[in-house]
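Structure below; questions to follow.
With one protein chain withheld, the remaining protein chains of the complex are depicted in position.
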Amino acid sequence: MEIDVKHIAKLAKLDIPEAELGKMEKELSSIVAMVEKLPELTSKESLLDPQNTMQLRPDEVKPSFPREEMLKNVPETAAGCLMVPKVVE
Amino acid sequence: MKKLYEHSATELAAMLRAKEVSAVEITKATLGRMEEVESKVDAFLTVTAEQALQQAQQVDETIAAGKPLAPLAGIPVAIKDNICTKGVRSTCASRMLENFVPHYNATVMEKLAAQGAVLPGKLNMDEFAMGGSCENSYFKPTKNPWDTTRVPGGSSGGSAASVASCEVPLALGSDTGGSIRCPASFCGIVGLKPTYGAVSRYGLVAFASSLDQIGPFGRTVDDVALLYRAICGRDPKDATSREAALGEIEAKVKGLRLGVPKEYFGDGISAEVKTAVYGAIETLKGLGADVVEISLPSTDYALAAYYIISSAEASSNLARYDGVKYGFSGRRDGTLNDLYLSTRSEGFGAEVKRRIMLGTHVLSSGYYDAYYKRAKLLQNVIAKEFTDAFASCDLIVTPVNPTTAFKLGEKVSDPVQMYATDICTVTVNIAGLPGLSLPCGMGEGGLPIGMQLIGPKFSEARLLSVAKSYETAVGGFAVKEM
Partner (left out) sequence: MNNNFETVIGLEVHAELNTKTKIFCSCENRFGAEVNSLCCPVCMGYPGTLPVLNQQVVESAVKMGHALNCTINGVTKQDRKNYFYPDLPKAYQISQFDVPLCENGYLDILVGDETKRIGVTRIHIEEDAGKLIHDDSFDGTLCDYNRCGVPLIEIVSEPDLRSAEEAKAYLETITTILLYLGISDAKMQEGSVRCDVNVSVRPHGATEFGTRCEMKNVNSFGAVYRAILYEAERQMEVIAAGGTIRQETRRWDDAKNKSILMRSKEDAQDYRYFPDPDLLTFIVSDEKISALKASLPELPTEKTLRYVKDYNMQKVDAQLLSVSKARADFFDSAVELGGCEPKTVANWLLGDIARILNDRRIELSDTALTPQHLVEMIQMIDKGTISNTAAKTVLEEMMATDKAPQQIVEEKGLAQINDSSALVAIVEKVLADNPKAVEDYKSGKTNVAGFLVGQCMKASRGQGNPATLRDMVLAAIEKL
């Protein structure tokens, strides 16, 4: 079992220092090894559960939250917006 | 004479109604006890003394005005720090949310507020509820009140320790793979993981959405019932929640068939735990229960299925912590990707990152079928085994933890060994069932041992009534001198 730790870290937006890659790979491998013991179960079916369904919500407006409140926890704001480092499209 | 803080919530509620004590006196007793022992247990991350006294004052005004009291009025209930409390920081014991103050309440908080319950503070936990020892907190480890060199269990370690040390009569925790039952067992108190959907998850910071449930801790079965009754039921804000209610609990065991699954008493379980749980089964037999041996053969696979499903969901649930909207924010002088990487790498602890990595891996292209889908299919198999088992028994009795509480630092270096401590509890989450942890004896060094009662979906009343019979028969919680 080889795990491409660098690739996964890139997907997960985590910076795993070069020195820790090996350790992380070992740890993940030992957890994944537990999985290898699982019985082979396959199905072409989608993961639907018609026995256990949810109710939908009526389309009724409720007031939104005041903007000042919504932005209180935001690390950096400008002009009533959240701000992030410049994104080039 | 019993100290005020030693009383159960049920007793305090009665004393309040009999005007033997005021709500402010109860809250002061709680805050006083916290002052006395908190330095030893480290259960709290935030103390809200002022707010608690105000809430208590309001209850006293209600009493003075002769108005009716809700069952939890004036009772202090401490809250695990992954449950959002409006205006009170909710950190998930993570650097990521160190300064996060929600401007909304979890539904359980709305329900507690409506009853007039008092919030004395927020409780320590493993970061984002990932862990079984409470050592994965960014802030500090919580200690086991029975032996402060040992862990209280996790992830709701602060909840269990605060109740066991009599800082508070009641606490809320959350349980994704055993996070209520494990610490309840290590700390010698009662903890209930309700049926999936019985309690709204709205405002519970998600770890693994399909497994997470909020549940109560107390020193007595009645107390746990009292708190569960207050928080259960369908919530329009949680599409996975269901109608649920709890009536009065009657101690009743006679004629009940107890299933004992052999897979839960294997080599991994220590002798003293087995002895204590078998002893409890004998006691229940003596009270009139029938015992049947049952088999749950897929138990062996449950742990792997659990780690796949919970990590997969966690990897997605925790992707929102990116330094843009709330919480810790990394370097902003570089690119957007720099912000993402620095925020997440510095904001999350090692265990959280490990699970995010695992979850990302099992969902990634080419692995979904082999890991995630297979685990979900296995989940159906495990659930069906339980359904079949409940054809021949009314309740299942198992250990909660393989051992009593271990030493702080003992298992932190080996994640797989740490994960193995969840072996008896994860199946219950996988199958969406209710599970109750109940003290059933003491092991070496005077450390509590718990047993687990598992029932069919929405059989909380049955679990609690059997637990109450047992509790009545053996005598209740004994306060530990600290």
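Order as written gives the chain letters A and B; numbering starts at 1 within each chain.
Everything that follows uses one rule, which is that a contact is a pair of C-beta atoms (placed from the backbone, for glycine too) under 8 Å apart; a residue touches a chain by one contact, two chains touch by 3 or more.
Nothing here was measured: the structure is a model prediction, and the numbers come from that model.
Within the whole complex, the absent chain has one touching residue among B:Lys140, B:Lys237, B:Lys274 or B:Lys480, and that is B:Lys237. Interface with the hidden chain, as seen from chain A, comprises residues 11, 13, 46-50, 52-54, 56-62, 64-65, 67, 70-71, 76, 78-87, 89. Considering the complete assembly, chain B touches the hidden chain via residues 82-84, 90, 92, 97, 100, 102-104, 106, 201-206, 208-210, 236-240, 312-313, 315-316, 319-320, 322, 324-326, 332, 336, 340, 360, 363-365, 368, 372.
Quick note on the criterion: only the chains that are shown with their structure count from here on.
Our note on geometry: chain A versus chain B, Cα centroid distance of 24 Å, whole angstroms. Residue ranges of chain A in contact with chain B, taken from their complex: 3, 5, 7-9, 11-16, 24, 27-28, 30-32, 34-35, 37-43, 47, 54-55, 57, 65, 69-70, 72-76, 82, 84-87. Put simply, chain B touches chain A in their complex at residues 100-101, 103-104, 236, 239-240, 300-301, 303-305, 307-308, 315, 319, 322-327, 329, 332-342, 344-345, 348, 353-354, 356-358, 360-362, 364, 369, 371, 373-378, 381, 415-416, 419.
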